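Okay, structure first, notes after.
A single protein chain has been removed from this complex, and every other one stays in its place.
Now for chain A:
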């Protein structure tokens, strides 16, 4: 075990996978210089652990700023024997390759009757809450949840980032990894050895009795902080982190809600047709009888992301807004809680 950051854990998973299998290659913008810190030790080109030094230019490739061909070529390479990891840097840039994601990556195996498999990982980082403005702050995973054929991971801790990414690279299906930049610096003890966290298995981040909070990506630490505060008010909160959005661990969510009878979903994505909407619909369909209160969603409103910190900060789920929602489904106001 050693202390690892979220970003360091991603780099560690990539390093392991590159060492384990020569078919694994990484391409993307600025990966040779390790600009985003996942293709090297993070110090300099001479530093031990620099991927370009370790693996050479065949396997670590800078690309032009051409998302459409990056994604399409990765699909073609995956269909013919390579196992590419594509670093798309910002999640907001995925839209430039939408045709390739939706019409090629997601459909080729299915529409060719199973002749193709696409072992490829598309990594991108969600730079929200950092005053990067409307063109860099997107959390677009729900759009891709709506495209059958893609698998989607959204790790919230360093340990999960390492284990999920490794499983994603091992998967013979295309996986999109949405990494939350606000979590990049978070640290914890991480297993140095090789391990994989199977896709589609949720993690219970905190056990509790009264309310289930399903929290996604950057909302997980906020939900945990809310749970801690609510404990002092006598509300016992269970926090479930799905970790994988496709396939979604529906059973784990239902199991928890059947026990607690209450559900709050905290999701940094937009509200309409978001991940929270999907989780809420599943619980309403499959565990309605267990619900003792209406489901509450804490999401980013259907609003574009403004630049000024004074405007931006209020938009995402926070420990305060999550705690308010939990109190709400417990029939308690904040004033009552304070009394």
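Quick note on the criterion: a contact is a pair of C-beta atoms (placed from the backbone, for glycine too) under 8 Å apart; a residue touches a chain by one contact, two chains touch by 3 or more; residues count from 1.
Simple rule for what comes next: contacts and distances are computed from a predicted model.
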Absent chain [UniProt protein name; select from "Cell shape-determining protein MreC", "FAD/NAD(P)-binding oxidoreductase", "NurA domain-containing protein" or "Pyruvate dehydrogenase E1 component alpha subunit"]: "Pyruvate dehydrogenase E1 component alpha subunit"
Candidate in contact with the missing chain, chosen from A:12, A:26, A:41 or A:71: A:71
Contacting the left-out chain in the complete assembly, out of A:14, A:92 or A:108: A:108
Among A:200, A:221 or A:268, residue touching the chain not depicted: A:200
Contacting the left-out chain in the complete assembly, out of A:250, A:280, A:299 or A:318: A:250
Residue in contact with the excluded chain [from A:172, A:207 or A:228]: A:172
Absent-chain interface as seen on chain A, which is shown: 23, 25, 58-59, 61, 63-64, 66, 68-69, 71-82, 84, 99-100, 103-104, 108-117, 148-149, 151, 171-173, 199-200, 246-248, 250
